[in-house]
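In this view, the complex is presented without one of its protein chains, the others remaining in place.
A, B and C are the chain letters, set down in written order, and residue numbers restart from 1 in every chain.
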Amino acid sequence: MRTVELAAKWDPVKTFKLGAKDIEGELTYLGAQVWRNPEVRVLEKEKPKIKPNEVLIKVKRCGICGSDVHMAQTNADGYILYPGLTAFPVTLGHEFAGEVVEVGVDAFNKRTNKKFEINEPVTVEEMVWCGKCRPCCDGYPNHCERLQEIGFSIDGAFAEFIAVPAKLCWSLKKLEDKVDDLYKLGSLVEPTSVAYNAVIERGGGIRPGQNVVILGAGPIGIAATKILKSAGAAICIVSEPSPARAKLAKLMGADYVVNPQKENFVERVKEITDGEGAKLYLEATGLPMMVIDDIQNAIWECRGVNSIVVIVARAEERMPVCGEYFQVKRSNIVGAQGHSGHGTFPNVINLMAAGLCDVSPMVTKEILLDDVPQHLKILQMDKENCKISVKIS
Amino acid sequence: MRTVELAAKWDPVKTFKLGAKDIEGELTYLGAQVWRNPEVRVLEKEKPKIKPNEVLIKVKRCGICGSDVHMAQTNADGYILYPGLTAFPVTLGHEFAGEVVEVGVDAFNKRTNKKFEINEPVTVEEMVWCGKCRPCCDGYPNHCERLQEIGFSIDGAFAEFIAVPAKLCWSLKKLEDKVDDLYKLGSLVEPTSVAYNAVIERGGGIRPGQNVVILGAGPIGIAATKILKSAGAAICIVSEPSPARAKLAKLMGADYVVNPQKENFVERVKEITDGEGAKLYLEATGLPMMVIDDIQNAIWECRGVNSIVVIVARAEERMPVCGEYFQVKRSNIVGAQGHSGHGTFPNVINLMAAGLCDVSPMVTKEILLDDVPQHLKILQMDKENCKISVKIS
Amino acid sequence: MRTVELAAKWDPVKTFKLGAKDIEGELTYLGAQVWRNPEVRVLEKEKPKIKPNEVLIKVKRCGICGSDVHMAQTNADGYILYPGLTAFPVTLGHEFAGEVVEVGVDAFNKRTNKKFEINEPVTVEEMVWCGKCRPCCDGYPNHCERLQEIGFSIDGAFAEFIAVPAKLCWSLKKLEDKVDDLYKLGSLVEPTSVAYNAVIERGGGIRPGQNVVILGAGPIGIAATKILKSAGAAICIVSEPSPARAKLAKLMGADYVVNPQKENFVERVKEITDGEGAKLYLEATGLPMMVIDDIQNAIWECRGVNSIVVIVARAEERMPVCGEYFQVKRSNIVGAQGHSGHGTFPNVINLMAAGLCDVSPMVTKEILLDDVPQHLKILQMDKENCKISVKIS
Partner (left out) sequence: MRTVELAAKWDPVKTFKLGAKDIEGELTYLGAQVWRNPEVRVLEKEKPKIKPNEVLIKVKRCGICGSDVHMAQTNADGYILYPGLTAFPVTLGHEFAGEVVEVGVDAFNKRTNKKFEINEPVTVEEMVWCGKCRPCCDGYPNHCERLQEIGFSIDGAFAEFIAVPAKLCWSLKKLEDKVDDLYKLGSLVEPTSVAYNAVIERGGGIRPGQNVVILGAGPIGIAATKILKSAGAAICIVSEPSPARAKLAKLMGADYVVNPQKENFVERVKEITDGEGAKLYLEATGLPMMVIDDIQNAIWECRGVNSIVVIVARAEERMPVCGEYFQVKRSNIVGAQGHSGHGTFPNVINLMAAGLCDVSPMVTKEILLDDVPQHLKILQMDKENCKISVKIS
């Protein structure tokens, strides 16, 4: 079968030390310090064989994620930009949907609590949580201590077929007859679930009638906009300089888009919300140094209390946080990671089935498997596209 | 000024004992055991004078509530049906909106944290919580130990003017230019807040994508339907036998209406939700004996866990609850009362201002002040009307 | 190795229908309708072999639970009293602690996130949750849809050795050098966790300084008393008629024990709490019809709001619940089941290691494996013993 594979050379920087869970030459939790000269190519591989607890999925659609771009992109020394868990060579691709075509003897469908059905449309969590470590047993699979990641450390879905544990699969059957393009929307469940986990599970959601502010209108910010409007946000303000993304944010429900490069963000938030401010601020830019003061000052200057700041975008920079603002305004900061557990995938699918979360307009381009390597390069510069979706079968 | 007053005779039943907070001949917490031969009439009274912490409101609209009907309705012995806190004679009316026309020196507007503005449009909490007892100080004004109620124990808003403490007023300024009829919608904030307190504050709300079931499509059930759809309910099922109310429920967002007299409620819930059931069940019929088994069996037979049953309608009957169902399905029962505190009024107003909670279709008839006495009688039998709204000025 | 086995005849009552998950002649979810003429005997069996994800435990201690008694006890027609999931013949015993003596290649210790250590002292969850169904994936293993139960549907710990999945094991290493009898206390972690899940996870715990009422001083009520005092209950009232159990309750921290057969429960609660009542009421008697009015009336007559009633004891009877009491007093009813997930086992072990939860006085008798069959009979009548602990190796 055809696949998109990324290979790179294990050539650690001098300061790198093999971690407790790293495997020499194979797997590391600190990709950017180890992998050099990545190459992406379309490759024929053998169709995978399933284990008893797995299903084989014929992949229909798989989106390109920023992480895919960063795995193929390098710094001046040739090291990949993606900092996290990686084991190369690997088939890329983790935002996908497809059809079940083979079922292991112990592969159960959570929709029915019976063996999986052939032809069941499904999407899949990217995080292969072990279900046996302390965080998994306590109910926090996003913080699994023995995590593997599909398309990062084990083979992904830029491929005609993929074998995955049934427990990671979520049926899309409810979307049949309800949406225009089942698999296109289905492949967006994963990124939408990252946003849902951030604003609903970690941010605690909102009460209908409260206001929200989203900083950054990339795929996560866009999905969060749609989710929070569906949750009854009275006013959703998106902060985003790119005109193309601003337009998309409006299309997805944003009531106002503020350009922080041209407008005074804090003043605009005060003005739009009649001085009340927002219950939830989502940092989805990845540039916390750039936006933390806007967030803190908006909290400080608006009259509302109990704001929650959710940090979902990854960044190594430190943010200068003023504790007093959070004391006086009874406010919190929360870190968000992952998409697994807490009913997130099925809630997102239910929301889509109800017609309340059609995030498909975030797909700004559709391509074929053979086009992936080239687009991973294009996307290094291109900020106009929001999500590129790959049609696979 | 013209008012609608209810008078009745203090003539306690033999078993009645004066309570600690009752006042002989004047006020009781057990109206149905004391007040006999109620009479409702249109009466001229003097315009009220305000205290320093009060505002004078020119009433524009006031809705008729089921409680108003029950205060004027009697049993075979001539005692009023309404069981609660009452002090007669009293001007009726507590679901109202109007314009501020006079402002006490200590009367502040929560919208601005400054003295109230003349002509500010406002609506008002019906519960006059003291702010000084243990529940009030702990943050639970709906459970005030020194409560008075507007239109029940102190003069209400079926009148051209009413004087109320500023702390009970909530500005409707945000609705200006946003809604067709500011005061018509504004007078619905109170009953909508009762529903909001029940499903959001007491029921804990839902996560977007979860399902809900509302039993009873009276004003509270109807408002709850609108609120929960605005909160992202994937599927909202309303159980209601009256065709007129069923139609209204659909208009307000119900995805399905089940007629429990003609259909098998439990089977329908299973079928509609693909066996998942609902996160929240709202008992809004006032007939718990009639519906508790439907609710318990739906919880038991559906596969979802963590259901919350919210009891909002008042009823003296006891419900036969099976603890094991609530154990096996990790479920809860919650009692809900009131509309004050917890940001409920302002959240409802924000939701209306955002166009997400137009409950005005529940107004099925509009009348004038002089028509109120006659309509209190008509409503004893009439089940076709949902909410009658009185135009006052 | 020596074991205590229960065998019985599959002889369903006429009205019994094989359920979806039942297996003819082998396993049922409705034990009391199927199994007849139970026989308990001490039997030699082969030492079990472990799978890759399992450890072999040399059992040191195992407590006798009421369920063990009910599996061996019959009604007039010879059917067992225990109503739930059962597959006979089975080795009984599920409240145990022991030492790891063999480790599968994939058997990890949550304490270290490494392979299990030989000689690690451990206790084990009784619920074999699948980790793959909807409730498990959402974080609710106590409500697993594919549950097996150790000592009920698969072989238990009245045996010299038992093989169990490593994910169910919790290290007792912290108790070493901290407690008198590591394995005696360790074998009480399971029943203590049932109480902890009821009052902390499902009941939401208390704030230090709040009051609690425990109805029934069996092992669960006793453990709940200890846990809630350790959580800062200002006043813990236990309602219990048996003098022996009352004495034990006091020993475990109860501030007051009320005998509901001789004293007016509601008046006593009012008097003791200065009219405030309790934040949490735990129904641990199994006789809800007998105690529900005491609970409801205490809630109604005391001045506190926000009470939570936790139903932990199993009972088929229905309770006549008055919704209005729960409305006026802002109160809730919650069903509680199980002990898995939510960090419960490790929190209980930490509490024991800190010397804050020594529940070992609830062990009123210690016996040997060969004595178990006889004591299962004695316990049908004996109400003086609280917990009998079996020394195995």
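The definition used in the following text is that contacts are C-beta pairs under 8 Å (C-beta built on N, C-alpha and C of every residue); 3 or more make two chains touch, one makes a residue touch a chain.
Keep in mind that this is a model prediction, so the values were computed, not measured.
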| remark: Where C:274, C:316, C:370 or C:384 are the choices, the one touching the absent chain is C:274
| Among A:2, A:178, A:303 or A:391, residue touching the chain not depicted | A:303
| message | For a quick check of understanding: of A:101, A:315 or A:367, which residue touches the chain that isn't displayed? | response | A:315
| said: For the chain left out of this view, which of A:53, A:73 or A:337 touches it? | reply: A:337
| message | Please output the residues of chain A touching the missing chain, sorted low to high. | response | 134-135, 138, 140, 142-143, 145, 202, 283, 288, 303, 305-306, 311-312, 314-316, 318-337
| Hidden partner chain, residues of chain B it touches | 53, 108, 110-111, 113, 131-134, 137-141, 145-146, 166-167, 341-343, 346
| For chain C, the residues touching the chain missing from this view | 111, 113, 174, 196, 200, 205, 207-211, 227, 230-235, 255, 274, 303, 343, 346-351, 353-354, 356-357
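The criterion applied here is as follows: only the chains that are shown with their structure count from here on.
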| field | Same or different residue numbers at the chain A/chain C copy interface, by half rule | value | same
| request: Could you work out the angle of the rotation that brings the CA atoms of chain A onto the matching CA atoms of chain B, rounded to the nearest 5 degrees? | output: 180
| said: Distance between chain B and chain C based on Cα centroids, please, to the nearest Å. | reply: 43
| query | If you average the CA atoms of chain A and of chain C, how many Å lie between those two points? | reply | 41
| query | When you check chain A against every other chain, which residues touch at least two of them? | reply | 111, 113, 343, 346
